[in-house]
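As you look at this complex, bear in mind that one protein chain is not there, while each of the others sits in place.
Just so it is clear, A and B label the chains in written order, and each chain counts residues from 1 on its own.
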Amino acid sequence: MEKEKTTIVLFSGDLDKAIAAFIIANGAAAYDHDVTIFFTFWGLNTMRKDEVVNVKKNWLEKAFGWMMPRGPKKLGLSKMNMLGMGPAMIKHVMKRHNALSLPQLIELAQEQGVKLVACTMTMDLLGLQKEELVDGMEFAGVAAYLGDATRAKVNLFI
Amino acid sequence: MEKEKTTIVLFSGDLDKAIAAFIIANGAAAYDHDVTIFFTFWGLNTMRKDEVVNVKKNWLEKAFGWMMPRGPKKLGLSKMNMLGMGPAMIKHVMKRHNALSLPQLIELAQEQGVKLVACTMTMDLLGLQKEELVDGMEFAGVAAYLGDATRAKVNLFI
Partner (left out) sequence: MEKEKTTIVLFSGDLDKAIAAFIIANGAAAYDHDVTIFFTFWGLNTMRKDEVVNVKKNWLEKAFGWMMPRGPKKLGLSKMNMLGMGPAMIKHVMKRHNALSLPQLIELAQEQGVKLVACTMTMDLLGLQKEELVDGMEFAGVAAYLGDATRAKVNLFI
């Protein structure tokens, strides 16, 4: 019997939306779905390494790189961000409730074989290079996403 | 013949997105779909009672409870909120066009048997308790959502 399939486009670079995306992805993987998360636009920031990676960029790519959050620990909230107090509060309560943090959720997704795909077109636009994203990602365009989505029942845009 | 199924994750706590979610849900229910709305994160605020409910909370849960909007009448807009003038304008034009208000859309959804499910994990995080949400809701986690979504054709994340 063919496995159920779930795909998520993670467009948003907000901490709360990224958490929601990875909780759904990990839940679906636990139910033995084939799961793909397709990271595009600001969602790519979720998968940036948190250290500066030495790659060649023009000034505009450098500007984007400097302005955008560097990895899951730097993301803000979609609501009640309050200059970073909101994310700190959310992280505090998640820890108190023994909920997995976003970096842990990402690690779990990797362990469970969730396919993590970076959108090459928006990487180009934002000047992000493969070396700047966490290891083990795949790189593809909208055609690959649509190939997966057409075979999936649960398709979300977050 | 099995009924068509529709699920909506309501993540957003914006008035305009909540209205869109309930219009789609009520439309699908009118077409005899089994419809589930799964309220998570800020979307839970849509279903808060508008009076203060006397429950025991720690200081951080009290802070969240105080900062977040208490029910559908208190939500802001995702765009053009303009310190509350935007929501007043939208409510005004909806009334003039005899469109159902969000509280009426919620009531209609309940009458049509739309399954309204509060995400227990985010309730814990935000310190929201069952007594604070409107009556008649169900309480479940991401597994229950995925169970419904996998059987549905229309799955939206709002």
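Note that in this section a contact is a pair of C-beta atoms (placed from the backbone, for glycine too) under 8 Å apart; a residue touches a chain by one contact, two chains touch by 3 or more.
Just so we're clear, the structure is a prediction, and the values are computed from it rather than from any experiment.
Contact between subunit A and the absent chain runs through residues 9, 11-13, 40-42, 60, 63-64, 67-68, 121, 124-127, 142-143, 145-146, 149-150, 152-153, 155-157.
Counting over the whole complex, subunit B has residues 4, 6, 16-17, 20, 23-24, 27-28, 30-31, 33, 78-80, 89-90, 92-94, 97, 99, 153-158 touching the chain that is not drawn.
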